[in-house]
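I'd like to ask you about the structure that follows.
Here the complex is missing a single protein chain, while all its other protein chains stay put.
Letters A and B name the chains as they come in the text, with residue numbers starting at 1 for each one.
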Amino acid sequence: MRSAPVRSIDLGARRSWRTTQSALMSAAMVAAVVLVAIPLVAVLWSVFARGAGIVVRAFPAFFTQTIPMISRKAGPGMGPAIVGTVLVTGGATLVAVPVGVLGAVYLHEYGGSGSFARLVRFMATVMTGVPSIVMGLFIYLVWTMNFGYSAFGGALALACLMLPIVIGSTEQMLRLVPASLREASYALGATRSRTIVAIVLPAALPGIISGVLLAIARAAGETAPLMFAVGAATAYNPRLFHEANTSLSLQIFGNATSAFPAAQDRAWGAALTLVLFTFLITLIARVFTARLALKRSS
Amino acid sequence: MMQLSELQGRRHYADRAFRGLALGAAGLVLLVLGMIAVKMTQRAWPAFNAGFFTSSRWSAPEGVFGALPFVWGTLYTAAIAIVLAVPVSLGVALFITQVAPPWLKKPMVSLLDLLAVVPSVVFGLWGVLVVSQHAGLGRSFLTAGVILAIMIIPIITSLAREVIETTPASDKEAALALGATRWEMIRASVLPHSKGGLVGAVMLGLGRAMGETIASALVIGSALGQLTLDPWAPGNSMPAVIANEWGEADEPHKAALIALAVTLFVITIAVNLIATAIVQRSMKRSHGT
Partner (left out) sequence: MLSPVIPFASPLPRPRGQLTPGDPAGAFPLPAGQAVGVPTPRDFASLVDPTGEAPRPTEQAVTVPTPRDFASLVDRKAAVPLPDTPVVFDCEDVEVYYGAFRAVRGVTLGIREHQITAFIGPSGCGKTTMLRTLNRMHDVIPGARVAGRVSYHGIDLYAPEVSAPEVRRRIGMVFQKPNPFPKSIYDNIAFGPRINGIRRKAELDAVVEKSLRAAALWDEVRDRLKHSALGLSGGQQQRLCIARTIAVEPEVVLMDEPCSALDPIATARIEELMRELKSLYTIVIVTHNMQQAARVSDRTAFFTTEIDAQRDRRTGILVEYDATSKIFSAPSDERTENYITGRFG
């Protein structure tokens, strides 16, 4: 027995202006991705190719020797700038992280939706928008004019930049801590502060660390806030509070416009060091983020 | 029989102290912002004379400070950056959210994060030693605009991505169920839904472009008195002038530079506030409240 012939239905794609247009737009999106990748690759290529030149040629002297006083002189190094960068960012972290975490604790655990907390939250958003050079000048006015150049002045300026970022990311992480954990702690007779310190903050810790590390990575590359507060040293200065210092970013900025190839080389070397430093910190931050995700899913 | 004193517990001074500490930390934000506004304005006050915003002559030795070209340079470079960055950012954001297969999303986001943490001074270095010398752009408004565009693309893209991802799946399915192509679905569902948030994202990028100092300072050309639309011309912007001239500035000059910083502060804060307001309003609407 033969069944009646089925009317054939064409479900195949039909070419029309509409499908073509959609394909074109998708292609445009891919083109945008390529357009973003080009400068990223180009920058990293330049930094690695040119930076590696001097860094490898003078390894490990590039990381240990002092900066030549005469900039046309070829050769290493960037030792003092590395120490300066660590001092400045470390100091900024020491200032910004306790204040930022405590501020976020206030906003989320105490202030809630009260008017003071809302004002602070709003002002923190405003503060993220303050140009870094403005922060630098501000610290110049309130710190450097009174206490002179030091790594700590730069640290203060960077701390001002980090503070709203740390507050924002920490508050977000505190929001992820389930209320049931707080209740469990209260129900055992814990006070609010005890609950926060012993339960809430540890539960949010990986996320907080991740946010802090990203803030550090950002701050480590800042130049403008340091220009007015750190000064210009070429020798090692491991002291946080005394005397002019320098940093990788300041060295890059100073040598970038130099006419001497030797100075430009050092700028590339410093750029490579700085990029590796920030990437490393970002990478560690990702590890912490992954750990947080793991914890939440279990 | 229980006594009231048994339920009084220990006096929780530590609890109070901790709360006070946290309150102080939060208050510090207000204090710092307030001090920035007051201290800077105080110091810059003498420089804010009649000609500061109208004159285009800036001569430190003569003590003449007209900031108009720098304000123009800031706005102009930021505008170039926005024009270049917005289509690219939007394209990337749409690609990640609508087109890319799931396995590609994570690496793409990582790539953008990587771009976001490259220090601005490194972009500046690349701009001044590679782009301006080899790409035929020289040091100009355009070079500054291009470098700034590269720097704000990750910011705009990640914000745009967040906004676009709030589009309800039902909205998208509604369009697809009517036989819409992917692009028609984006135009009919995704873009109208995210419009406000996207505008906000662009404004935040604008704020960042205007405040960015080092890359501008290195590649903009440091020319005085340029009030031109010619993108190939060397120019100057407020943050670049501050960065480049501070080193050898004396008293009236310093006040004028701080006055530039105050102006920059006011403009960027205004742009950021508008942006935040737009983003929050559209986020609220998209969450249906």
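Just a few scattered comments:
The criterion applied here is as follows: a residue touches a chain if its C-beta (ideal position, glycine included) is under 8 Å from a C-beta of that chain, and two chains touch if they have at least 3 such contacts.
Values in this document were obtained by computation on a predicted structure and should not be read as measured data.
Considering the full assembly, A:Gly112 is the residue among A:Gly112, A:Pro238 or A:Pro261 that touches the omitted chain.
Within the set A:Arg182, A:Arg218 or A:Arg266, the residue that contacts the chain not displayed is A:Arg182. When the full complex is taken into account, the listed residue touching the unshown chain is A:Thr191, out of A:Ser22, A:Thr85, A:Ser150 or A:Thr191.
For chain B, the list of residues touching the undisplayed chain reads 1-4, 6-10, 12.
With the whole complex as reference, residues 112-113, 178, 180-192, 194, 198-199, 202-203, 295, 298 of chain A touch the missing chain.
By definition in this document, only the chains that are shown with their structure count from here on.
Those residues of chain A whose C-beta lies close enough to touch chain B in the complex are 18-19, 21-22, 24-26, 28-33, 35-37, 39-40, 42-44, 46-47, 98-103, 105-107, 109-111, 116-117, 119-120, 123-135, 137-138, 141-142, 160, 163-164, 167, 191-194, 196-197, 214, 217-218, 220-224, 227-228, 249, 252-253, 256-257, 264, 267-268, 271, 274-275, 278-279, 282, 286. Across the complex, chain A is touched by residues 12, 14-15, 17-19, 21-30, 32-33, 35-36, 39-40, 43, 87-92, 94-95, 98-99, 108, 110-115, 117-126, 128-130, 150, 153, 157, 181-184, 186, 204, 207, 210-214, 217-218, 239, 242-243, 246, 257-258, 261, 264-265, 268-269, 271-273, 276 of chain B.
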